Structure formats: structure tokens, C-alpha cells
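Right after this comes chain A.
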Amino acid sequence: MSNSKNTGRIKHLKQQFAFGIFRLFSLMVVAILFFILAFIIVRGAKVISWNFLTGMPEEGMTKGGIFPAIVGTFLLVIGSLLFTFPVGVLSAIYTNEYMKDSWYKRFIKLMTNNLAGIPSIVFGLFGMSLFVNTLGFGDSIIAGSLTLGLLTLPVVIRTTEEALKSIDNSFREGSYALGATKLQTIRKVVLPMAFPNIITGLILSVGRVSGETAPILFTVAAYFLPKLPHSIFDQVMALPYHLYVISTSGTNVEESRPMAYGTALVLIAIVLLVNILANALRRYFSKKVKMN
Partner candidate 1 sequence: MSLIIETKDVNLYYGDFHALKGISMEMQPNTVTAFIGPSGCGKSTYLRLFNRMNDLIDAVKITGTINIDGKNVYEKGVDIVELRRKVGMVFQKPNPFPKTIFENIAYGLRVNGVGDKHFIEDRVERSLKQAALWEEVKDKLKKSAFELSGGQQQRLCIARALAIEPTILLMDEPASALDPISTSKIEELIHELKKNYTILIVTHNMQQAARVSDATAFFYLGNLVEFGTTKDIFTHPNDIKTQNYITGRFG
Partner candidate 2 sequence: MIHLEEELNVLKQETMNMWQLVIQQLQKTEEALINFDKDLASEVIANERRVNAMELKIDNDCENAFALLNPVAVDLRFVLAILKINNNLERTGDIAEGIAKFISQAKNPFETQLLEITRVREMYMHSIEMLKDILIAFDTENTKLARTLFRRDEMIDEINRNANSILVDYISKYPESTEQALNILSAIRKLERVGDQAKNIAEEIIFYVEAKVLKHTKKGLLEG
């Protein structure tokens, strides 16, 4: 009797111990996140000003603003999404709605997964040889956008596929049974239902595109270019590359530190914003569904 009581206590102690460790580690993860955020926000907040956001870099990037980089990143995001979003969504529709389960479908899926797994620097190399050199775009917004677009293509495809898959087949059958064609079914039933999740995926890929550095290193990013681009064949500055440059190889690394903090803060702000927006959207739509 006392023996079993003892085992019970040991059992309980073991659990307490294990759970304690799990709690501690989880807390650490959260602490790391908060530390990074707090560190950059606190240091960066001192730098952020209207002038910083809208001004040109000055004095070897130790003073002034990061306006061209913000504009550049914005253009790259728009450019890449213009390519990725239609191609990705259409591709996901085709594989999910049209293709029967075959080796070819599995092959395409495998290719999409592989594309997702390729390191971003490889995309950079590829973008440089295809868009910059072979197609002759030079270092330009279009080359950078297409490279970034390729990088996010699997993300968009996957989230769209997930969104489409989450729609119960009975809705499609219901539509077909009423004499709707495939296209009508997709347009009027499937896509409207998948829309919230597709948009959420799109927003998250905005976050990804705006933070990527490696793919734009050799395709678009300019080291120092205190003017705004005139065409899609111009080079631009971009926030992540700018941060890299001024924190490692600027004319004066120490003096441009505050600028780096500011840039990092802007980058983080974009990510935060994107996440909040995506979560809010998700919650809004799921609530709407529940209400229904």
C-alpha cells in the first residue's frame, strides 16, 4: 500500500520536473522573442522620425533617412506579388481542382516543395543569371521582383492549396449536381469560400518578401542610391539590404549604427503589421463563419 503510494508520488514528481522544464524552455523562447523585439524597438525608436522615414541618406549613410529603401522594398513587394499571386493561385487551382491523382500531380507537388526548400541565396544566383544576365534586365526592379516572386511562389501555392483543400467536397458536388460547370463551381463556390485564407497567405508572403536579402543582393539592390527609380529597369535600395550594408560594410559602421537600428525597427514593424493584419483577418473570417 505504502509502496504504491510512493510510486504515485515519484510519478507525480517526475511529471512536475518534466513540466517545469517545458515551461522554462517555452518561457525562454518567448523571452528571446521579446528581447529581440524590445532591443530593436527601444534602440530604433530613438531614431525614428519623420525625416528618417521620408529623407534621403546623407553623409555616407550615417545621417538622413531611408526613404529610398522604403520605396524600393515597397516596389519589390508589389512587383513580386504581381507575378506570384496570379501564377500561384492559378497553379494551386489547377493542381487541386483539375488534376487527378497521378504521378504528374505528385511530381508537381514535389517540385513545389523543392522550390520551397531551395535556399534564398540560390534564388539570388539564379535570378542573376536568368533575369539580370541572360534576359538582359540588368540589376533592376523587375529582375529583383521576379526573383523574389519565384521565392514566394511555393508559399502562395501552398497556402492557396490548403485553403482550397479545407473546403469540403460536398460544396463542389452540390454545385455540380445543380448543373454548374467546373469553372462556375470554382468561381462561384470554391474561390469565395477559400478567399479569406488565400488573402491571409498573400499577406504573410508580403512579410516574407519585404525581409529577404539574399535574392536581391545580385539582382536589384543598390548600395547607395539616394534617388527614386524612374522605371522598372532601375536599381533601387531595399530595407533589408540597407540594414546589411550599414551594419557591416558601410563607410563608417559605428557611426551608422543608429540608422541600422532604425532600419531594423522599420523591418520589424512591417513584419508585426503583416502578422497582426493576417491574424485579425483570420479571426474576422472565422468569427463570421461561426456566426453563420
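Candidate entries met the following condition: all candidates are chains of the complex that A comes from, given by their letters.
The definition used in the following text is that a contact is a pair of C-beta atoms (placed from the backbone, for glycine too) under 8 Å apart; a residue touches a chain by one contact, two chains touch by 3 or more; residues count from 1.
Model, not experiment: these values are computed from the prediction.
Engineer: Once the contact definition is applied, which of 1 or 2 turns out to touch chain A in the complex?
Structural biologist: Touching partner of chain A: 1.
Engineer: Can you check the complex and tell me which residues of chain A touch candidate 1?
Structural biologist: Within the complex, chain A touches candidate 1 at residues 100-102, 168, 170-181, 184, 188-189, 192-193, 289, 292.
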